[in-house]
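With one protein chain withheld, the remaining protein chains of the complex are depicted in position.
Then we have chain A:
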Amino acid sequence: MSLRIVVCVKYVPDATGDRHFAEDLTTDRDAVDGLLSELDEYAVEQALQIADAADDAEITVLTVGPEDAKDALRKALSMGADKGVHVEDDDLHGTDVVGTSLVLAKAVEHVGYDLVLCGMASTDGTMGVLPAILAERLGVPQVTLLSEVAVADGTVTGRRDGDAASEQLQAQLPAVVSVTDQSGEARYPSFKGIMAAKKKPVESLDLSDLGIDADEVGLGGAWTKVEDAAKRPERTAGTIVKDEGEGGKQLAEFLVSQKFI
């Protein structure tokens, strides 16, 4: 029986771009180019490695997002994933992490899975709780924030590095796993991978396909509401200390004045 891996990926605004909020205080996706969240690339990479080690595995990449989110799927497919699932629906605009996890849970069940892989957080919202909520919705074990992961004999094992200790974790499949940016650098798409990606199937689903009511998701269904957002203040010029014999003293005075020492 083939190992069914589903990787949840997010299409995010390029973090190097000038990001803004739209009038309804959701992320303005039109202003900046989007891409596959870098943190999700680690999950794709681990999925590929797990699939390589398994006798028989199939990797599905799953995303919830607007039309352009297909780019994120294509990137993952060009890295080597087998097929894509794209959940797209106008009613999804403004969905928060609770709603997104509902859509992902339904879609993961629709696809069929033994292992769900996620990144540690998205690079735009950076909530980081989605894998846990998703596991809860699916009613399966969650093994989160792994920096090392392996699958054998229906069991997932891995290492979670904390500040004080490293934990070895283990769970029976099916399970939800998230991996950190320490889990191993993601591969670049090979030329063959790029050319093959277009021929790989991408299934498009909307809310009705998944049996989800519009009022469970979107801005209206969100459990949280953004009341206000303000642009981060411009960085002000720093203080330059010119060392004319008193440099060390001036540095110390600056640090004291800022209560650093």
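Following the convention adopted for this analysis, a contact is a pair of C-beta atoms (placed from the backbone, for glycine too) under 8 Å apart; a residue touches a chain by one contact, two chains touch by 3 or more; residues count from 1.
As a working rule, contacts and distances are computed from a predicted model.
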item: Protein name (UniProt record) of the chain left out of view, among "Acyl-CoA/acyl-ACP dehydrogenase", "Peptidoglycan glycosyltransferase MrdB", "Potassium-transporting ATPase ATP-binding subunit" or "NADH-quinone oxidoreductase subunit N"; value: "Acyl-CoA/acyl-ACP dehydrogenase"
item: Identified contact with the non-displayed chain, of A:S2, A:S190 or A:S257; value: A:S190
item: Sole residue of A:K10, A:R74, A:K106 or A:R160 that reaches the chain not shown, by the stated touch rule; value: A:R74
item: In chain A, positions touching the absent partner; value: 67-68, 71, 74-75, 78, 188-192, 194-195, 197-198
